[in-house]
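Apart from one protein chain that is not included, each protein chain of the complex appears where it belongs.
Naming follows writing order (A, B and C), and every chain is counted from residue 1.
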Amino acid sequence: MQLGMIGLGRMGANMALRLLRAGHSCVVYDHHPEPLGNLVDAGAIGHTELAAFCAELKTPRHIWLMIPAGAVDSIIEELLPLLTDGDTLIDGGNSHYRDDLIRAERLKTHGIHYVDCGTSGGVWGLERGYCLMIGGERAIIEQLNPIFSSLAPGSNGIERTLGRSGAMTSAEQGYLHCGPNGAGHFVKMIHNGIEYALMGAYAEGFNLLKHAGIGRQDHATDAETTPLAHPEHYQYDFDLAEIAELWRRGSVVTSWLLDLTANALVADSTLAHFNGQVSDSGEGRWTCLAAIETGTPAPLLTTALYERFNSRGEANFANKILSALRHQFGGHNEKPSV
Amino acid sequence: MQLGMIGLGRMGANMALRLLRAGHSCVVYDHHPEPLGNLVDAGAIGHTELAAFCAELKTPRHIWLMIPAGAVDSIIEELLPLLTDGDTLIDGGNSHYRDDLIRAERLKTHGIHYVDCGTSGGVWGLERGYCLMIGGERAIIEQLNPIFSSLAPGSNGIERTLGRSGAMTSAEQGYLHCGPNGAGHFVKMIHNGIEYALMGAYAEGFNLLKHAGIGRQDHATDAETTPLAHPEHYQYDFDLAEIAELWRRGSVVTSWLLDLTANALVADSTLAHFNGQVSDSGEGRWTCLAAIETGTPAPLLTTALYERFNSRGEANFANKILSALRHQFGGHNEKPSV
Amino acid sequence: MQLGMIGLGRMGANMALRLLRAGHSCVVYDHHPEPLGNLVDAGAIGHTELAAFCAELKTPRHIWLMIPAGAVDSIIEELLPLLTDGDTLIDGGNSHYRDDLIRAERLKTHGIHYVDCGTSGGVWGLERGYCLMIGGERAIIEQLNPIFSSLAPGSNGIERTLGRSGAMTSAEQGYLHCGPNGAGHFVKMIHNGIEYALMGAYAEGFNLLKHAGIGRQDHATDAETTPLAHPEHYQYDFDLAEIAELWRRGSVVTSWLLDLTANALVADSTLAHFNGQVSDSGEGRWTCLAAIETGTPAPLLTTALYERFNSRGEANFANKILSALRHQFGGHNEKPSV
Partner (left out) sequence: MQLGMIGLGRMGANMALRLLRAGHSCVVYDHHPEPLGNLVDAGAIGHTELAAFCAELKTPRHIWLMIPAGAVDSIIEELLPLLTDGDTLIDGGNSHYRDDLIRAERLKTHGIHYVDCGTSGGVWGLERGYCLMIGGERAIIEQLNPIFSSLAPGSNGIERTLGRSGAMTSAEQGYLHCGPNGAGHFVKMIHNGIEYALMGAYAEGFNLLKHAGIGRQDHATDAETTPLAHPEHYQYDFDLAEIAELWRRGSVVTSWLLDLTANALVADSTLAHFNGQVSDSGEGRWTCLAAIETGTPAPLLTTALYERFNSRGEANFANKILSALRHQFGGHNEKPSV
């Protein structure tokens, strides 16, 4: 099947490559010529002009956008005059699902179909396949089935869920029509919200292991330091890389994120290359906004988000107020932490 | 190698079976005769008297205790007169690591070695293998290597961590000597603390998906209900079992706990058999106690624990105070939730 | 000074009364005749028709809206044809500050001034005065000074902040021009966000005191119940009403909310009239949305909000997932809480 791909960054280029390897025909676009090279070598047709790109595609066109969420609306504006009734745009990036609702409505008035597709897989997707969470009209999504099934990981190697029988569902191959427009990005949004808390759980756990030798240190005995009642309980010196490795085998906390933690810790168990200022990219925030709007408690997902804000120094003024209050009521002076 | 196993519940019986299948010799003890049957059929020697059990074992004895944490000290009292200098006791249950420190010290005065071994694997361990987190004297633990390596999952099927080369470490086969006494249960404790937060992350995420159709419901418009500003944003009706399945393939949140979530949701996506009162079994609490004592922030692990307390109604009086205060300052009357 | 008051519920009626007592002239409107009676007795002119109400007011009119946030836009639509260039509308209710921005812009095109005024004081305001957080154009707000200063508590009885000298600022009398439009409701929003967490702090503390006798109860000893390691540490039976009272005198946690807690507990220290399903009214949510959007950690304010959602049963499905997972990996069956 033929697919047009717009956006050849980390994700888009690999997805086009995976499709080419699966025998699909890819027309790829980027306004810079450089990213085209590899893909053309792999069999794609490349364009640096949108008009030529659109002209190359057979109608009804299927065009996948793999660009930053903030750039989607302007590229749609550029594309609209070049498209024909019956064409389909797939937004595979990290758009807010509410923008999907608005776009789908608007494109419909031009006879253009819109599909939102949350895409998980990161830099590993080329080999591992992409997990696809899809929203839009059923008939259109069915037409795109060959594309989705080639991008997705398929069932290979993963044990079937207990209690399932009969033919494999598409979810069992790594792609799913989740519902009408917005549903794909909604499910991806929640996926990322969960991801933040999973990451945070491992991070806190390994940090605790890191602190397990605190009893071996000399401890300040001034009024601003809580004494460690039982230093003999905290005398350990754990090998974090080996523990991450261990838990990958037969433990309850086995996961892909743990595999990645093991990768990182084996490279350098002190993680000295990182300073610990953690970015967040939008979907974790939107998940928490949805929790608040729907009145659904999500304390873990939100705490994980706030921990990232905190890592970037955004709690600093709040902390100063705490120190100021301690000074006010108790005459306590701040002391720098050890 | 010969091992004595005390405690033939869910865990102990399967562990003995796994050892027998690996060609080890097992002497098993339970004060009830029933649990012995299966194991004797599988080649074990069974006893319902501790004295006979100990007499059966060649010295130096290696005895594995797989019993509730609360019963370990009393069984040690019973065993002590039956043991000989140089014997080893392994506590494979869920003891607090502080109790390990006390026991190891005490047993040492009798010439008995003590090994603490955190064991993860649950009802799946027989087939999947057990992840073993081990604390104690190096020489003793090396003697037990044949046992540990047979109980552990081994490396089969799990991809090697990037950056590792050379001979496999024991961690890569699912068991690890983590440090001196207590280290094994300490690492297991943190493992369980992480487990609570991982579980909570999925639980919150699926609960949010469950609430994604809230805009389709009629909404009360009284003063005690926050209006839903945009009902059109919450019109979805997700198939939770299919989404759990989907995320098992190529997503960032892939994990064994997600596999189990998929199992549970495919059986009944409403989970109607459960009432939502969630137990906790000690190690999650101990993890949080360690966080507080060492001054290490663990907001996710602790929030996950408190959510369980809350699920059992333990916040009820706190909530009544909130309602009483709203009544006091604003004249608000409680309304039952929809 | 003359003021028109629209909305004679719990808040509006008392505010009009406070103004009348201070010698202001009040024209009051409600579409029901009943709420007018008391105020007319106290010297107000009452109307049940908006047109007559507006005709009664001298131009430039000053009209205070004290109605549910959801009703503000429609009443403005009704008022617009009845107003004259130079009139001022004050929204004293709980509007979202974003709506203020839109309204102010729109009214400006009609020559009408708009003031947003967050009002705190609840059912106590008539006697205690109202704390007023005001946003809008400086000149307009200065004209309204007589109204604001009469509604506000004034400085009486409250000790001056250390380090302040010279003439009292308006803040010291309980009202403040916080900034341009939206600023008033923004500050009120944060005020309520803080309020939720303050309430929650007391609620958790008293709940802990309530649990301080847990060691005197029989405790289940099954595998689903964590044993209480030291029952002797939890043998207390505290008089919560007396403790609330005590803390009102000289303690660090002295506050008006504590005064109200003392009121509630002296009436019935079991709070048996409440079931513990706690409403939230919007501003707590908006505070958390602002925290997330601005990347500012607000874990306490958000946790307090989620605890309310939780009190209304909204975590139930999440909890069922936890129980289902415990059943999956460990064969644990749920037990009802004691």
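By definition in this document, a residue touches a chain if its C-beta (ideal position, glycine included) is under 8 Å from a C-beta of that chain, and two chains touch if they have at least 3 such contacts.
Note that the coordinates shown come from a computational prediction; the quantities given were computed from them, not determined experimentally.
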* Given the contact definition stated above, which residue among C:C117, C:C131, C:I147 or C:L322 touches the chain not shown here? -> C:C131
* Asked: Who touches the missing chain here, C:Y29, C:W247 or C:F274?
  -> C:W247
* Asked: Out of A:A22, A:A51, A:M168 or A:L271, which is the one that touches the chain we can't see?
  -> A:L271
* May I ask which residue of C:M1, C:A42 or C:A201 touches the chain that does not appear here? => C:A201
* Asked: Since one chain has been left out of the picture, which residues of chain B touch it in the full complex?
  -> 252, 280, 285, 288-289, 291-293, 295-299, 302-303, 305-307, 309-310, 312, 314-315, 318, 329
* Structure fact -> Note that chain C touches the chain not displayed via residues 97-98, 101, 120-122, 125, 128-131, 133, 152-155, 158-159, 161-164, 169, 171-176, 178-180, 182-183, 186-187, 190-195, 197-198, 200-202, 204-205, 207-209, 211-212, 214, 226, 228-230, 232-239, 242-243, 245-259, 262-263, 266-267, 287, 290-291, 293-301, 303-304, 307
* Can you name the residues of chain A that touch the chain not displayed here? -> 10, 68, 70, 122-124, 199-200, 202-204, 206-207, 210-211, 221, 223-227, 257, 260-261, 263-264, 271, 274-282, 285, 299, 303, 307-308, 310-332, 334-337
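Throughout what follows, only the chains that are shown with their structure count from here on.
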* **Central chain (distance from its CA mean to the mean of all protein CA atoms)** => A
* Using C-alpha centroids, which chain lies at the maximum separation from chain A? -> C
* To do: Indicate the whole-number Å distance between the mean C-alpha point of chain A and the mean C-alpha point of chain B.
  => 28
* Asked: If you look at chain B, which of its residues touch at least two other chains?
  -> 122, 200, 202, 204, 207, 211, 226, 257, 263, 299, 303, 307
